[in-house]
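To start, I am sharing the structure in question, which I have written as structure tokens.
Missing here: one protein chain of the complex. Every other protein chain is in place.
Up next, chain A:
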């Protein structure tokens, strides 16, 4: 099989992946509307991975890493970039083959390129999540994180989810043969990634490193922390804890922590304590979510199994 004559534009890469996974039964979600550091943190992954209920979804998630900003001057580093996230629960037996199919769909021929599954055990201490898997290499470049979730929020999962995280900019740079992210073709007719995002990187980098008011960030962090705990203590119309809004506040607190960190406002000694606070909030949400799932008090998206656990309750 030959490579397609014209490599995919950035947006076509996204559209192709969405189509590919949509056809394989995934709900194609839109990005979560709270700042996150990684696509995994979207509740569609981190919370849905808990409990016994099956789930299939794919989405693009803009990811923010304030400390990685380089004012638009580094060809490989961005403080805002895109991940394409797929979660399949339970993981199908042929997940590797499905994944390789997606690479073919975007024009990477495994007979021409060197695709390798290299050990990489994933761990995210702030959300107490871990899994085993690989980083997938294409000609020596890591293009995807491939993980079998084993635990989330410090809780071992009931059913293992397969999670794929594509680094979209890298993948596109590879497919298009471009060395600088800002030179990527965003659209087929020539709008570049730089035209879309360069100015954003410049301004956001300045704000991340020099702009934000540290005291304000700190205050808001504490507000979000308190809000999360408060919401989790409240109950909804069916008597359920307000896990989802509480989790939103955790994400916000987490982003505020990243901003403080980029501002150089976190002393070494404080760092662990901040991470511990976020992890505790996250864990509280995870525990509450698992309980809800196991008791099936939340209406199922398929409306199927809502009654199953009620008798037991």
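Criterion: contacts are C-beta pairs under 8 Å (C-beta built on N, C-alpha and C of every residue); 3 or more make two chains touch, one makes a residue touch a chain; residues count from 1.
Keep this in mind: contacts and distances are computed from a predicted model.
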item: From "Amidohydrolase family protein", "Cell division ABC transporter subunit FtsX", "Glycine--tRNA ligase beta subunit" or "Spermidine/putrescine transport system permease protein", the hidden chain's UniProt protein name; value: "Glycine--tRNA ligase beta subunit"
item: Hidden partner chain, touching residue among A:76, A:238 or A:273; value: A:76
item: Hidden-chain contact residue, picked from the options A:25, A:110 or A:239; value: A:110
item: On chain A, residues whose C-beta touches the chain left out of the figure; value: 3, 75-76, 90-93, 96, 110-119, 121, 131-134, 138-141, 148, 150, 159-160, 174, 179, 264, 266-269
